[in-house]
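Handing you a structure now.
The complex is shown incomplete by one protein chain, all other protein chains being positioned as in the whole.
Right, chain A next:
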Amino acid sequence: MKFLEENIVKVGVEVADAESAIEAAGNLLFTQGLVERSYIEAMKNSFKENGPYFVLAPQIAIPHARPEDGVNEASVSMVQLKNPIKFGHASNDPVRLVFGLGASSSDEHLTLLRELTSLLNNQENVEKLTNAKSYDEIKNILEMERLG
């Protein structure tokens, strides 16, 4: 189980559109062997088929696919976008934070979603993540969250 560890978090990423933003979040998981290349394609296909419903809150997108699309380990990556990107969501556009969710069918999946939910339920954390300049700042936010 991997949750926002240093090698799956990237700040200040420049992309041209929503699809590239999803790809960037997926690529972090792929590079670490947490998902297969096919999973990234499935994430992008889900966006095409089901639309931007995974833009769950203002500035926040959580693209994902199904475990059987090629997940090796339950995981959450994060791409902080340098420039806000429109995903086409009626109320939550534009997106600044993209959390790539490697969805597994194990209990770890539930644990990861709990951690992510408790992190993002706090609007202050969202602002800090959006403004963070380095991984160290993000690490601090995560550590504070664990202590709290």
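In this text, contacts are C-beta pairs under 8 Å (C-beta built on N, C-alpha and C of every residue); 3 or more make two chains touch, one makes a residue touch a chain; residues count from 1.
By our rule, contacts and distances are computed from a predicted model.
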In UniProt, the chain not displayed here, chosen among "Cytochrome c-type biogenesis protein CcmE", "Peptide/nickel transport system permease protein", "PTS ascorbate transporter subunit IIB" or "Electron transfer flavoprotein subunit beta", goes by "PTS ascorbate transporter subunit IIB"
Using the touch definition from the top, which of A:I8, A:L29, A:L81 or A:A103 touches the missing chain?
A:A103
Which residue, A:R37, A:K86 or A:R114, contacts the hidden chain when the whole complex is considered?
A:R114
Over the whole complex, note the residues of chain A touching the chain we left out.
46, 49-54, 56-58, 60, 62, 64-67, 89-92, 101, 103, 109-110, 113-114, 116-117, 120-121, 123, 126
